[in-house]
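Only one structure is covered here, and it is reproduced in the block below.
One chain of protein is taken out of this complex; the other chains stay put.
So, subunit A:
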Amino acid sequence: MAETPWITPAAIAETFPEGLKELPPRAQVNLRGSVTDSAFTDAVKAGTGIALPDTPNKTAAGTDFKALWLSPDEWLLVGEGEAASLVQKLEAALSGQHVAVNDVSANRTIFELSGPHSHPALMKSSEFDFHPRVFAPGDCVQTLIAKSQAIVEQTGETAFHIYVRSSFSRYVGAWLAEALAEYSVAE
């Protein structure tokens, strides 16, 4: 068996404290198109069940995939299904339209940060305000986590998915493990 490449978080996964884990790879598809064009939004809705969010930094769920708002004309579709079949389905539904559909599954590694200490660990890793008064389940944000560009999605009251570039993933994983460490000291 090949050795685990040093750059992947798997190499340090056993040092991760409770509340932090790397999720198995998920299908991620980048979708671009005009949200004011109903032919585009209707076709996406028919194909995936997702009503694309046009409010910045919101997510929307569909049948198999969910959409994360990335910019006024760009979304990240994430799910446990197959990226290739989603791309095919969208390309067929959107043929002839001025859109872009790209499989970017390998682009980002996803960490799940959960539990009672997820908020403070995240807050000390970023300059973005993750306080529940401004950031709630169903919200997503693109910001810096430990100086690395990341998408953070809140999936539950105290659960977050953190999408980081794969090449930064070991660093961010190690950072988050360190950030959580102080809370796992036995009381």
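Following the convention adopted for this analysis, a residue touches a chain if its C-beta (ideal position, glycine included) is under 8 Å from a C-beta of that chain, and two chains touch if they have at least 3 such contacts; residues count from 1.
As a working rule, contacts and distances are computed from a predicted model.
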>> Not counting the visible chains, the remaining one has a UniProt entry; which protein name from "Carbon monoxide dehydrogenase small chain", "NADP-reducing hydrogenase subunit HndC", "Sarcosine oxidase subunit delta family protein" or "Multidrug ABC transporter substrate-binding protein" does it give?
In response: "Sarcosine oxidase subunit delta family protein"
> Any idea which of A:41, A:107, A:143 or A:158 touches the chain not displayed?
Replying inline: A:143
> Hey, which of A:70, A:104 or A:159 is the one touching the hidden chain?
Replying inline: A:70
> Which residue numbers on subunit A touch the omitted chain?
Replying inline: 56-57, 70-72, 127-128, 141-144, 147, 149
